[in-house]
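One protein chain is absent from this view; the other protein chains keep their places.
Just so it is clear, A, B and C label the chains in written order, and each chain counts residues from 1 on its own.
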Amino acid sequence: MASRVPRLARNVAIVGAGLSKFGAFPQKTSRDLLFEAFSEALGSADKGLAAEDLEALYLGNFSSDLFEQQTHMGPLMAEWLGLLPKPSVRVEDACASSGVAFRQGVLAIASGMYDVVLVGGVEKMTNLPSERVTDTLATASDSVFEFQHAAFTFPGVFGIIASAYLERYGATPEHLMRVAIKNHQNGALNPKAQFTSTIREIMEARARRLRERGEAAPDWKDEMDFLHDPRGNPVVAWPLRLFDCSPVTDGASCLVLASEDAARNFSDRPVYVAATAHASGGALASWPDLTSTPALRVAARQAYEMAGITPEQIDLAEVHDCFTIAEVMATEDLGFFRPGEGALAAAEGLTARDGPRPVNTSGGLKAKGHPVGATGTGQLVELWKQLRGEAGQRQVKGRQLRYGLAENLGGTGGTCVVTILRQGQS
Amino acid sequence: MASRVPRLARNVAIVGAGLSKFGAFPQKTSRDLLFEAFSEALGSADKGLAAEDLEALYLGNFSSDLFEQQTHMGPLMAEWLGLLPKPSVRVEDACASSGVAFRQGVLAIASGMYDVVLVGGVEKMTNLPSERVTDTLATASDSVFEFQHAAFTFPGVFGIIASAYLERYGATPEHLMRVAIKNHQNGALNPKAQFTSTIREIMEARARRLRERGEAAPDWKDEMDFLHDPRGNPVVAWPLRLFDCSPVTDGASCLVLASEDAARNFSDRPVYVAATAHASGGALASWPDLTSTPALRVAARQAYEMAGITPEQIDLAEVHDCFTIAEVMATEDLGFFRPGEGALAAAEGLTARDGPRPVNTSGGLKAKGHPVGATGTGQLVELWKQLRGEAGQRQVKGRQLRYGLAENLGGTGGTCVVTILRQGQS
Amino acid sequence: MTTTEEAFGVAAFQRFLDQRRLVASRCAHCRALYVPPRPVCPQCHGMEMGLQDLSGRGRLAGFTAISVPPSHMLQEGFGRDNPYLTGVVALEEGPRVAARLVGLEASSPEKVKLGTRLTAVFQEGERDGQKRVVLAFQPATRPKGRG
Partner (left out) sequence: MTTTEEAFGVAAFQRFLDQRRLVASRCAHCRALYVPPRPVCPQCHGMEMGLQDLSGRGRLAGFTAISVPPSHMLQEGFGRDNPYLTGVVALEEGPRVAARLVGLEASSPEKVKLGTRLTAVFQEGERDGQKRVVLAFQPATRPKGRG
């Protein structure tokens, strides 16, 4: 069947956005986290917004089943937020759960069923012991063939990818370290981030603590020196080390979507959904080339077609840096850089906040944190703020921002969601 | 906000349907079960249908997380069925997972994004020990307040409901037993059912086995006698006994949806989606009246409004008889009978296959089986067959069938989905 | 001590029980009461919520005797031959609450009557090695001097 460029029956806009603080909060459950994001989203609408205005909830959540022994989060959340009897749908596509939930919210409005929809994402991860977190994340790969047989972990899969990428393109672990350094620099400007420190600040704090305890403090010259030291940056899944990996995080995010007509009731400057694309991929061993994510290439092409633009027109992007290598590959698969040039581009500052193509101004999954089910809509919260000029200290400056792109990856590329937002009408 | 009657931008039809055998299959995983349903669905289209025709997969699944230690089922299934790189969405709303997934498939087509969509549901439940199944199903209630504190189980919640219903309306456990007897009579005519025996046959087989083993066989006069005997029918959650409860089941179901235009390419007699409604409900303690499911009343009203018909126009229904009391209450909340009259109506045969309002001709969850994530689309498979006159031995006869209704319940009423299908165009 | 914000979180209910208190949230706008406390009023969607201690007196609205327990109740010794009672209690202040029932005969559920007057008891229990109070209700002793 020839692929047609889909045309939605109605345009959809974002009229509100909110984020909980990201981090580790032993006393907070998913309900508490989502409420935080929800309150901020309601308060963010230019002309006000009340719970009664919302007609449905689409909730991205990876596995409250395994993290909190709680399924059926949809109505549980609808009840907690005061939304009953509005319909509530839990969507699960691993770390892309809320990217996919957002897309279903867009389609639900386009279909004519609803005018105003709440989309959210939430994950409560930090109460499990770390090996159980490893097990739980690994269930997002093929748990029979990849996990039980091949003993792949989530970092392990990206370690395998990194081994192939570094070999093929002659890139080095240092290129990847530069991605982490950049994302921490951005995260340091994001009050909602899990890590609000640069890697240099983390290094200095660690040395200070060791000295205070009377222990011999390592003589780290700079961040790169720190990142090469296994005491500061141990290997997790070779060649990936601790600072190549996003952390385990509790957090939630919310967006309020409205049809183009309804959006005017809530916002002076709605941000429009220019494209929403989604593709599925197979097990890692089925990839024809370990250095490019097949489903992401498909989703990216569909997104650009739907928006009617080229990669060059994207002003900034939030990409799914669950691991540093994932950000590098995403910037290639999204067409920002040619295959094999993403690592060098990052190392040279092309994706820095003040560079020509800012990537992960929020701090990314690496520094902002990665509450997996909340990440997809969390990325869109950042784009919404940036496109409206409301990103505070980390606002991209010196140019008019028109198009922002978010790339949300589920598992190891099994789910790829690409969303393009546009400031102003088309 | 005044509720408007929603109007979809495009009409949607069902052009194919399939079911795996329901039962307990130690060697089959979710992938194997879904493939069975998928093959049958492809083969069921009047004019043929191929995997290439399908543009997306919406998959209902309750908790492969806890049952199979497998999350991210969407792409896993898309890969197994040969659908890559088509987008795949896993929807979870407890036992209404595939009812809700179906609804998202309808909205996705109505939005203009897709013309042809595969909707499926699957659950692999029987490999866990029974107390772990009890725990897992209980996670669909509020696991903090209802499960950990009040120690509600899934049968327990319906036991509480039954205690209130029997007291308030003077109904008896015998009325409920009649529901089970009827549904087993229907299931005995359904080759895909988990139980293909009537309760009388089950009783006779049990007595025969005891005699063969040389044990004293109880002298059961008839089904009612058997159902009163705790040896045949032990209490699970008073006043509910074993034969008031649906079984633990492995199974899958699939439907192929198409836009009204595209449907003509695949089917001579598509079945149309006349209404799709969905509402959320709160914890059991929040219900103003334990004998009526608040969210179901909302969803039912919206469904009739959307279809533009009254309850009297429904020719047959598949309702969510996870427990016998749930079928009785559903027939009231759906407006088939007045409050308090559902139990007597069932006992008097009004909902029998040859009665004025056939309910659960498939055998229902009770006899067909309840692979929870597959149940919602499984109900629609039965309606599709009945409305096309292809239900074999259990075909409702003697009248023209125009409207079929399916009611799919998640948890204890947290999710209520009501779908109305129509034979022929409006 | 709990801060006001924490008082409407999920953990608050347990913290109040540990203090032997049954606490509802009370909407500043429409005065509706809910147990457990919550941050948004389900009635009017207001977010200005206060707290109110409840008497713990109520009546039985629905119940069951469970013979097929989940793991955590199996560990407490319940099972096929030792069912436990649980249900929904309508509190005299209006809200209803889900809770275990004690002091009633679980093995003769046919003798348990809806409408029975109940009173809250705070039972000391253990879960995963940690002490915690579980809410339960038992038959009320009729107060002296009243009909």
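The criterion applied here is as follows: a contact is a pair of C-beta atoms (placed from the backbone, for glycine too) under 8 Å apart; a residue touches a chain by one contact, two chains touch by 3 or more.
Since the structure is predicted, the reported quantities are computational estimates derived from the model, not experimental observations.
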Report, in label order, the displayed chains that the undisplayed chain touches.
A, B
Per the definition of touch given earlier, which of A:Ser39, A:Gln69 or A:Thr134 contacts the omitted chain?
A:Thr134
Of the residues A:Gly60, A:Gly156, A:Gly187 or A:Pro247, which one touches the chain left out of the display?
A:Gly156
Which of A:Leu57, A:Leu284 or A:Ala317 contacts the chain that the document leaves out:
A:Leu284
On chain A, the omitted chain is touched by residues 130-132, 134-135, 138, 144-153, 155-157, 159-164, 167, 234-240, 282-287, 290
List the residues of chain B that touch the chain left out of this view.
27-29, 31-32, 35, 39, 50-52, 79-82, 84
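Quick note on the criterion: only the chains that are shown with their structure count from here on.
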If chain centres are mean C-alpha positions, then the most distant from chain B is chain A
Chain centre separation in whole Å, for chain C relative to chain A (CA means)
40
I'd like the Å distance between the centres of chain A and chain B, where a centre is the mean of that chain's Cα atoms.
36
Touching two or more other chains - residues of chain C
10, 42
For chain B, what residues touch not just one other chain but two or more?
135, 144, 282-283, 286
